[in-house]
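Missing here: one protein chain of the complex. Every other protein chain is in place.
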């Protein structure tokens, strides 16, 4: 079941050769960081590269279901980012179908017959202002983000660069495998907003094995978690109460106080009963309400999330929250609007596939970390669950990125670029291994 | 317009003659205190006395509308009090139609043609345990209440005794007036539960002038307020949330927490916006919820009231409260039941009738108090409003009862029995005066 | 006690002559609207004009107590507005001592001996974006505010222009009076932030009669309320809860949730018991809390106000609010900071002075409105109360400004400039009248 040593040697050579390109890609993407649903330049360049390599490329609404996108920016922002991508060297051919926020890319390469192996790479940056302090490598080396308040602070630039390298290696190793590879470049993982729309477009419906991955800056370079699990299912949503303003001194009784509705909701949301079956969470992270000190508050906006150790537990939290919000609005005669902003499911890596990844990692000399549950949420879970439901196997692999102390989602986040090698080698090796007759 | 001096002299003599009887009646009623809707003995003896004097007497459902009674005791309590009344000398003939809580009495005496003048007397005691301490006159003189936890702590025993004396004097003075007198003995003023049902039965529909009165122990004997006003409209009601019990340790998520509904309601009830147009009040006086420490609370009971300086303001408070209660139930998936327990309206004495009372009081040598708004609620307001709506005039008269320091509704409440004279004299004199051609 | 007809004729002539200048001043001030504590250009030009007329002028910290200023803008804003005033023609000599927000002016003119009569004019604009729609006179005539988001939407430009005209007339009529006039130009009436600091600087300590005034656009031109009262005492204040952020998914227990503190405070603030003695109000007009959806909220900012029909009732509300806020912070282990932003007292015009104003208004042919309580708050009350406490008399006069339908504090607020005549005439006439031997 293991790969022949010679093939591994070949993978290692190709990966080493690719390294300068991978670093260049990563730095270019880092410098032109684009946040969720605005990855126009990134996605169009990925599509161009895949096409040039010979992949059958699909983009835009073919791979993104319009109705299932969550947490979209305003049309104005989408348009200005699209224009920016055009100016900054995005590929015009692929930019066109991506306009209005359809920034997914799928590249397919088939040597039929054989299984379909999917690899998923996310591409989006965060709304964070990158540090320009000395000692922050991207600043020192001149590839810090040139976009104000947008930064690759979670390593998706590296994920994308790894994806492009994998694409190349699989072409070069084309005589070593039989089947199909499907490279899925996903927008809007931050806020868990994008995966659902690709799943809804049917992107993983034909996938037999799905490989997801993520870099973790706190782990040593060379460390690997072969099968992540314990992701909390989550729903991100906003609620807006609309009441009626009134002068607080002269006619308080004419107001409909949206702040009272919101305050009542907040207290009761946190008081949703704990659940016997596992972990539940709720948080109201932001509340913004009111106009002037002497005016009964006419509107209140809340940004919230629920989580659960299973999708069912998260549903329990979410629907309890909806009930509470609706009643809080009714209590103070305010209108309520709820807007979904993102969601992810709980998921576990398929045990057999995870074991297979672990064996391959060992063969490649990577260090296996002890199993540990994630405490966060990831929307690759939508893809994992779909593949598993349809009888396939799915795995999420964690890679160390050797920058302990520089937390994710901070202005000084960074990764050790040498860590990309291990990811490229393992993803290619596992893919080839999966094509082997069992 | 004033009465002839000779007639006043005659009234004074008759009132003086009646005094020993009035005191005896008052003490007998005090000793056999009966609380709201259980005034069986009291009402049946009043009816007997009126009938013996020659009044046309109506009792029971003829003068009490079943559907409009509020805050009834349990059937068991009604029945046991009724049996007690039978044992303690209530009049069997009149007791029969009063069974099940129809304890109103109306006596009519007509010398047609002429106006109809109504006088209203309330009869009920309070759920209070009377003091047996030395110095408390009823205890010292042996007429303290023999009924456990029932006491005439608001002087309605005196009101009733005054009513019987007035009934007698009007018979004796029969040749001095032309028209009809209607004596209305009302149950259940405490908790403002009874007047509405008598009004609904049409009891004051033919009344042209209505005289209500009340003793105030804090005022000096001989003082009088000729036209009370400023009563707060009020609604008394209970709410019960019914949820679902669950073990708080092992399956909290299965509960529907009635206590959370109640706590949310309480906070929001007190937060109902103040109103530009006047005084508003709300109070949740009692909350009783839950079964055991380790069980999610399955039910919660709240006893509440709203008030307003006008009936509209009270309605604003009440309906706001209902909306909040309903939403609090919905928020925690609990069923809500609201039960009306009492209500009164705002009202003001008719200014002309009040002036007439004041002039007569002056003629009788009573001391007029400066005008002052009541800060409480009284359900004679239902009768006043009905009479005024139909074009009549109504007044509520306050009489001093000379026991400053002994508050109403306390175990040591008492009144100066000599104060009854002034009330009898004034009520009879004003009645006769109203029969005079203007 | 009335003025000789001839003197009134002279006042009328002088006022008519002044009208073009008044309109020009008003429009210049309107065009260069300056909001609270940044009235640098306005105040320096007022000071210059008073000085040129021969008044003894005091400005800056001589008339503004630094410690008692409330609701100051940031130093940055103060400085940039000061620079702007310099560029836009403010008077450099007087600008200097006003730097850092000391924008009060007092002009004194004495013909001793005799009483000191104070007249108060407020100068500040609002943080409102003025309408540029056709039909809005300032837009049509080219004197709409050139300062973004600052607008004279409450008529203080007219108050100031009236003040300058009054200053001139009193000089011209100098031979008709004996005593001293003290013209007080106050900053920061909006948000009731400025008067207290002028009172604390002793500005009204020598004033025997104080005249305040205000235009009301909803009343007809020529209407006047000779003695306003019923101002609600008020306190404007902000509260900030500071807790601790934590990841809501992975370590909620490490957070200190400032939003829970704020929500608890809000509900309980509105639930402060109503008060027997009069009108009370509370409002939390703004709440802004939190950073990100998935972070336990580390801070929350609330903008609030309390009111009461007396200063004592407002104090009751304010100190109850402070107690609740402190406890809400303690409940969720959050730090609390409270910052006072403004305050005014309750006050009533002195009845004798108001009658005197009414008589003079009648003599001038102005229409007296029926008495009506204000439902708002005004910080001239600080000055009124100080004068009254020291044995003087104070009055607040309302003038109609003939633009019904264009509400105060709206982008299309306007006043009928012909209404300024009546104000000038009455203020001068009353002043002269007060100098007459009684």
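The chains carry the letters A, B and C, assigned in the order they are written, with residues numbered from 1 in each.
By our rule, a contact is a pair of C-beta atoms (placed from the backbone, for glycine too) under 8 Å apart; a residue touches a chain by one contact, two chains touch by 3 or more.
Keep in mind that what you see is a predicted model, and the values were worked out from it rather than measured.
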Touch partners, limited to displayed chains, of the chain removed from view: A, B, C
Which of B:196, B:256 or B:307 contacts the chain that the document leaves out: B:307
Touch criterion as defined above, residue of B:116, B:262, B:401 or B:428 at the omitted chain: B:262
Candidates B:24, B:146 or B:292 - the one touching the absent chain: B:292
Residue, one of B:48, B:236 or B:403, that touches the chain absent here: B:236
Candidates B:171, B:248, B:322 or B:340 - the one touching the absent chain: B:248
For chain B, residues in touch with the removed chain: 191, 232, 234, 236, 247-250, 252, 257, 259-260, 262-264, 266-267, 270, 281-297, 300, 303-305, 307, 341, 375-377
Where the missing chain touches chain C, by residue: 250-253, 255, 257, 260, 264, 267-268, 271, 273-277, 296, 316, 323-324, 326-328, 330-333
Positions on chain A contacted by the hidden chain, ascending: 267-268, 270-271, 273-274, 276, 279-281, 375
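As a convention for this text, only the chains that are shown with their structure count from here on.
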Greatest separation from chain A - chain, by CA centre: B
For chain B paired with chain C, centre-to-centre distance based on mean C-alpha positions, whole Å: 52
Distance from the mean Cα position of chain C to that of chain A, given in whole angstrom: 54
Length of the line joining the C-alpha centres of chain A and chain B, rounded to whole Å: 71
Contacts with 2+ other chains: residues of chain B: 267-268, 271, 273-274, 276
